[in-house]
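Shown here: the complex without one of its protein chains, the others still in place.
Labels run A, B and C following the written order; every chain starts at residue 1.
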Amino acid sequence: MEASTEHAIARLTELYRLMARIRAFEEVALAAHAAGELPGYLHPSIGQEAVAAGVCSVLRRDDRITSTHRGHGHALAKGAAVRGMMRELFGRAGGVCRGKGGSMHIADFSVGMLGANGVVAGGIPIAVGAAQGLRLLGCDAIVACFFGDGAINRGPFLEGLNWAALYRLPVLFVCEDNAVAAFTAACSVTAGPGAVARAESCGVAAESVDGNDVEAVAEAAARLVARVRRGDGPHLLHARTYRLLGHTSTDQAAWRDPAEVAAAKGRDPIARARQRLLAAGVAETVLDAILAEARAEMEAARADALAAPWPDAAEAWEDVQDIGAETMEQA
Amino acid sequence: MEASTEHAIARLTELYRLMARIRAFEEVALAAHAAGELPGYLHPSIGQEAVAAGVCSVLRRDDRITSTHRGHGHALAKGAAVRGMMRELFGRAGGVCRGKGGSMHIADFSVGMLGANGVVAGGIPIAVGAAQGLRLLGCDAIVACFFGDGAINRGPFLEGLNWAALYRLPVLFVCEDNAVAAFTAACSVTAGPGAVARAESCGVAAESVDGNDVEAVAEAAARLVARVRRGDGPHLLHARTYRLLGHTSTDQAAWRDPAEVAAAKGRDPIARARQRLLAAGVAETVLDAILAEARAEMEAARADALAAPWPDAAEAWEDVQDIGAETMEQA
Amino acid sequence: MDAALAPPPAAVEPITLVEATRRAVAQEMRRDASVWVLGEDVARGGIFGQYRGLIEEFGPERIVSTPISEATIMGAGLGAALVGTRPIIEMRIFDFALCAMDELVNQIAKIRYMFGGQAKPAVVIRAPHGLWRSSAAQHSQSLETWFAHLPGVVVAVPATPADAAGLLVAAIRSDDPVLFFDPKALFAATGPVPSAIDPLPFGVARHEQWGDDLTLVCWSSIVPDCVRAAEALARDGVGVDLIDLRTLWPWDEAAVLASAARTRRLLVVHEAVRAGGFGGEILARVVERLGPGALKAARRLGAPRLPVPFSPPLEDAMRVTEAKILAAAKSLLAA
Partner (left out) sequence: MDAALAPPPAAVEPITLVEATRRAVAQEMRRDASVWVLGEDVARGGIFGQYRGLIEEFGPERIVSTPISEATIMGAGLGAALVGTRPIIEMRIFDFALCAMDELVNQIAKIRYMFGGQAKPAVVIRAPHGLWRSSAAQHSQSLETWFAHLPGVVVAVPATPADAAGLLVAAIRSDDPVLFFDPKALFAATGPVPSAIDPLPFGVARHEQWGDDLTLVCWSSIVPDCVRAAEALARDGVGVDLIDLRTLWPWDEAAVLASAARTRRLLVVHEAVRAGGFGGEILARVVERLGPGALKAARRLGAPRLPVPFSPPLEDAMRVTEAKILAAAKSLLAA
């Protein structure tokens, strides 16, 4: 076996592991949600793991990302701590955001994950500003900015892309096109040819990729990140994927065309990576072990979160602001 | 002389008159401002008259327009009453907005002029909604939506164009590209190829025109309006023009390149129309009379405004809302 | 009305608040072909079911599912009103209206005035607001006070199915722009609603309960908590004059003044942050009108000045509760 092939297999195996961990994290979290163990609701990204994994696998630790309401995968792929994330979803002490954010506001600044966002397209202006700040500080880190196909119909998409192109900022925009925005087919609310054309019209070079092919995503991202880092200005990667589940943990997505969903399941990014690894001679047992480990890691995180204490009520009064913060006694 | 030529000359003469009236209106208003006769400040459109005149000349009275902070020309071209407008600029009783709006908020709903706007791009969502409302009412009127080159960097531009294309609304977007946004060269804040490409990327058919050639503007607008009216969906007309004066009546625009301004003066839309009319055999005296009449009309309006009473203080409490309006006595 | 002369009440099944608003919209859309709805996912009924089934009856030209373009949802609603239609602008949840504040504040609220009365911005802006099951900081805000402070708009803050339905009908028929704050936490609350929904007047409070010892003023999601607290106080022999304002602008100053003059003790309760909240306006107005000497005690209860946290114990810590209302009432009664 050639070294380069070996390397490619090792790399794909790692991507497989990362995708498996993302999926296991969400499956376990969904089970916990269904069991009433965690408050609120979740936005699962099951079926879209290849985008998060492929893009983040080519980033440096000091690169930054901004994410969406559907951000578990981005956070995990950027290296956020699993237990801290799971505790956050459970609203427990030790959550990465001290229980104040929950699923929709996952962030881990220690690994450059600048936060999920409850507002569609909310991360775009933040991402371009982060890139501008990094340049001002003389740092060659870049920013990857994730958003959905629904976000390209909000004003900040235009503003942010124009801005990034104007100042030639080191941003990789990643449009995660899962064919749907909440409960509405994306094509029914988006006119014109889509994200790539819109980006180019604002001076941002753009290309599309099969977002369910993790190797293709990683390859394209690596190429674009290299350009972005060397100062060629922002680029956009449009990744076509599919959201296999409903909009939130409480949406059974009964309104979706079952044939469409079934077809999409046939393009499952994890299954595809697995097929490729099997074809390349990796043993089924190795791959099964990866799945089992991922599952075990996440079940352990669930058990940890469930056993963790609730945050102290007084903590609600912390992290508001330095000046002019009210105290619990005032309440 | 052929009938069609005669007709073309008559038509261009009318456009010449309209442009002359717009220019005279603004020159007189600027003189009044300099003389301290009117409060606040003005945004003159001198040099851009061909866009307002050309587009509005092909609209029906029941068509609607939305305008910008630089809206005198649009209002006049759509048929707003001169005296009511001038009184509005002066803040006097009988102003078309009762003195409450001033120059930046000129509106005359009786002729379909749905208002100037103090917010850049503020008219875009309003225009698309007006078109949607008209269709719901079964009316075949269309909406022309004016905005500057600076507005294409604000989010509502993207949102409004996508929206209009999606619902195939009867809107003609008119980007008045005067090469400058306030005090900043437009090209220095706009990335990519510009308004036409951005429109097309949102599914809106678009074309450019020499915005200082009033016949070219009218011809293009007529063509696009016909398409818009017959249900072909929104179109965008990108009119390249030039703002000959400063951003406001108090800006001497000393920062502009004098050579650029001089060159632009050579492309003055009124002078160009005049050259063409002279070449077609129209007598200089006829054209001079048009200018003199325009001037006289506007000077009369100025005198009328200056002589008009101020609105009564109590009127400040009117037109707020029907329910829950405070009264002057409460103050 | 003399009870003897009143027609026998129609047997009305209690329905949920969300269903009450759905019926109000349907009734008005049947009555007036210029009424229509625009917002994300409204064709599938809205995310709370406020529009369930309406697409079947009224079609996609009047139940318009839109792109995620809040600025344009808001601004297009205005434009459509300017040509004579009556749009219901659905904001999904209030917090997203913050993506459309130029359109709401600079355009909708001011257009009639700026243009000297030419414009008729007859829009209803529906904005489900407030705390709702660990939705965290960006999906839980109560900023109704902002709009009471904003000239040009009416602010409705109903708390019962009947009030929501009646105020929504009034809002749709009104030529003024109405901010209609659906109380998210009470969407599932039930109550009787007449089958023909009459418009309720704005600015007329509802007396939930009469009493002589304490005036309690409240609105929106917190009303049921206030009712429970008042019932608890009643068991202790304390008579609470419980006023649900129902609309914040205009608000029923006369009812509050009359009550406070009688009880001489005023408590204003709202779910929103206390600092800078509308409770301050009410308290200040009562003091201005009656004079400080007319009162024995007055205070407000609202949320501390914190973003809304996700974790239930944190959310509970900052939430206004029956217990806190009781404690505040008792401290007032002791003064």
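In this text, a residue touches a chain if its C-beta (ideal position, glycine included) is under 8 Å from a C-beta of that chain, and two chains touch if they have at least 3 such contacts.
Predicted, not measured: the structure shown is a model, and the values here were computed from it.
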In the complete assembly, which of A:R21, A:H43, A:R83 or A:K100 touches the absent chain?
A:K100
From the listed residues A:G47, A:G71, A:G155 or A:P269, report the one that touches the chain absent from this view.
A:G155
Given B:G155, B:P170, B:G203 or B:P269, the one touching the chain that is not displayed:
B:G155
Selected residue (touches chain absent from view) among A:A3, A:L136, A:A262 or A:A279:
A:L136
Missing-chain contacts mapped onto subunit C
95-96, 98-99, 101-102, 105-106, 109-110, 113-114, 136-138, 141, 143, 145-146, 148-152, 249, 272-273, 275-285, 287-288, 291-300, 305-307, 309, 335
For subunit A, enumerate the residues touching the unshown chain of the complex.
64, 66, 95-101, 105, 107-110, 114-115, 117-119, 122, 124-137, 139, 143, 155-156, 159-160, 162-163, 166-167, 318-324
In subunit B, positions touching the absent partner
39-41, 91-92, 95, 97, 99-102, 104-105, 117-121, 150-151, 153-155, 181-184, 188-190, 255, 310-317, 320, 325-326, 328, 330-331
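Here is the rule we use: only the chains that are shown with their structure count from here on.
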Select the chain at the greatest separation from subunit B, using centres from the mean of Cα atoms.
A
Here the gap between subunit A and subunit B, centre to centre from mean Cα coordinates and rounded to Å, is 46
Rounded to the nearest Å, the gap separating the Cα centres of subunit A and subunit C is 37
In subunit A, which residues are in touch with two or more of the other chains?
153-155, 189-190
Of all residues in subunit C, which are in touch with two or more distinct other chains?
66-67, 69, 71
